[in-house]
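The complex appears here minus one protein chain, its other protein chains still in place.
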Amino acid sequence: MAKEFNWFVRVYYEDTDAGGIVFYANYLKFFERARTEWLRAAGISQQIMTTQHQVMFVVKGTAVEYHAPARLDDELKLTVVVERLGRASVQFVQEAWCGDRLLATGTIKVGCVGTASVRPSAIPAEVLAKLSE
Amino acid sequence: MAKEFNWFVRVYYEDTDAGGIVFYANYLKFFERARTEWLRAAGISQQIMTTQHQVMFVVKGTAVEYHAPARLDDELKLTVVVERLGRASVQFVQEAWCGDRLLATGTIKVGCVGTASVRPSAIPAEVLAKLSE
Amino acid sequence: MAKEFNWFVRVYYEDTDAGGIVFYANYLKFFERARTEWLRAAGISQQIMTTQHQVMFVVKGTAVEYHAPARLDDELKLTVVVERLGRASVQFVQEAWCGDRLLATGTIKVGCVGTASVRPSAIPAEVLAKLSE
Partner (left out) sequence: MAKEFNWFVRVYYEDTDAGGIVFYANYLKFFERARTEWLRAAGISQQIMTTQHQVMFVVKGTAVEYHAPARLDDELKLTVVVERLGRASVQFVQEAWCGDRLLATGTIKVGCVGTASVRPSAIPAEVLAKLSE
């Protein structure tokens, strides 16, 4: 999974605001859709993590820079790259593109926590193996 | 609780879409905020319903007619009226107003279900008493 | 376009609520995504309607019945059928399915209005032709 992963989303009315552009908070949703599909493509099911390992990924920090706006009907390409992989955390760098325009860059810190304790918990070995492939 | 209850919400960017108006699906959110505050004002806690009675309210049906648009910064008045009260269901009629303009009218059917079974379950007596006051 | 059109969406965290299921208001978003893609497949661009014909589609009424819940990671199939086609309005019937389970049924009334006047305006002939195909 070291190489880049791309996920495409379309901009609908639900994503836009009265400024006529995609509401900035929604890039966090787009980035998460891409990470989720990236996990799925890597054979990692968040539901299996929950039911079999009693752990789940939670977002600990997000930082997004907005470079250019997206508009209704635009098709956006979202990228996913693992920047840092810890024992109980993963840091992703993600970008949103419309054609050759870079719209937004995000750094998303995700932690692995116990579903009951909500305390940091080691990423299950099989998941870690897939993440570091 | 037979008389009308009003709840006020402000329109922020998050509520609007590229048409420059409140995105129609968001009236369901506004209506729910008003119903929740109406329940709270009636002394009904949805969390206590869940923890003590193992039941919760779920929305079974929604019908909304949109009459006029709301815009950024508008302050909306939401009304809540119980139209029909059953053993395991409540039907609300709700309106959204901006000043003296009626923006939207909604009929919301809510069912009471077991938190585990997600099957219809009688509304707890004390809740029913408060709803029918 | 008389025959059924299907559009698939995946359920992400953003779509769910603390009940562990898809938040009911979000079916309106799913239905709209399907209608938008249905229009796109029919060769109807909402942006061209706006720029060339100075009209746009606005949602005038929505009615949704919720039959069964959807959960995280579910893949939903959305259907789109034109139930009634008027001079300045279209009524759609839409369904949300997860596998062979019917989750929700919606009736969505859409009006064609002038972008400036926001008053009812005839659907452009070429759009009407495509809608009635």
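Order of writing sets the chain letters: A, B and C. Residues in each chain are counted from 1.
Note that in this section contacts are C-beta pairs under 8 Å (C-beta built on N, C-alpha and C of every residue); 3 or more make two chains touch, one makes a residue touch a chain.
Predicted model, so just to flag it, every value in this text is computed and none were measured.
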item	value
Touch criterion as defined above, residue of A:Leu28, A:Ile48 or A:Val93 at the omitted chain	A:Leu28
Contact footprint on chain A, counting only the chain that is left out	19, 24-26, 28-29, 32, 56, 58-66, 69, 118
Residues in chain C touching the chain absent from view	13-14, 16-21, 23, 25, 71-72
Residues of chain B in contact with the chain not shown	10, 12-14, 29, 32-33, 36-37, 45-47, 72-73
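Criterion: only the chains that are shown with their structure count from here on.
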item	value
Fraction-based call for chain C against chain A, same above half, different below	same
Closest chain to global C-alpha mean, per-chain Cα centroids	C
Chain A and chain B, separation of their C-alpha mean positions in angstrom	33
Computed distance of Cα centres, chain C from chain A, in Å	27
Junction residues of chain C - those touching two or more other chains	29, 32
